[in-house]
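Notes for the one structure printed next.
As you look at this complex, bear in mind that one protein chain is not there, while each of the others sits in place.
Our next item is chain A:
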Amino acid sequence: MAAAGVRGVLWQRAAARLWAVRAAAPVPLGARAASEMSKDLMPGPYPRTPEERAAAAKKYNMRVEDYEPYPDDGFGYGDYPKLPNKSLHERDPWYQWDQPDMRHNWGEPMHWDFDMYIRNRVDTSPTPVPWHTMRKHFLVFLGTMLIMFGLGEMYPSYRPVGPKQYPFNDLYLERGGDPNKEPPVVTHYEI
């Protein structure tokens, strides 16, 4: 029937599209074939004109004034927005996020290093003591300990010791001496 014919045509067209995609780019097929998003909704190259910037800001659901792409150094960022490097620890824990564990709302642009800034990993929340103070205290302690251990290795100092003295005539029998023979007398002291 017509429905079967349409379904057959659609199947062939889908197969043809998959073939074209496979020939075009050696990338995993599931990445784009599964989503229905068109190419202009996907990240693209660095925006050069103000119109491209406005379009990119709209695409990423951001204000045009807020949108700032990574500098065009050829590192592969494209037009992805440069968001502040703040971890998810700093986001309000009491707000009703759409995804509470990720503290992320649907459609909100994700940081490039989103998977680094999750709450199990890097935490950039403010510290009670400034970071440079903490670093200084830690390096002073570590440096002092290393220097002292190094000096101790170079100039060891311990109480005077002598060779170990064994009982029973220097352990004559335990060292396999003949029990029938008289062991040589050993004295470790002088009176």
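In the analysis below, a residue touches a chain if its C-beta (ideal position, glycine included) is under 8 Å from a C-beta of that chain, and two chains touch if they have at least 3 such contacts; residues count from 1.
Simple rule for what comes next: contacts and distances are computed from a predicted model.
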Legend entry - Undepicted complex member, UniProt protein name, chosen from "Dynein light chain Tctex-type 3", "Multifunctional methyltransferase subunit TRM112-like protein", "Centromere protein L" or "NADH dehydrogenase [ubiquinone] 1 beta subcomplex subunit 4": "NADH dehydrogenase [ubiquinone] 1 beta subcomplex subunit 4"
Inset, instruction - Tell me which residue among A:Pro45, A:Pro93 or A:Gly143 touches the hidden chain in the full complex. - result: A:Pro45
Inset, instruction - Against the chain that's been left off, what residues of chain A make contact? List them. - result: 25, 27, 31-32, 35-37, 41-46, 59-63, 65-66, 73-78, 80, 84-86, 90, 98, 104-110, 112, 114, 124-127, 130-132
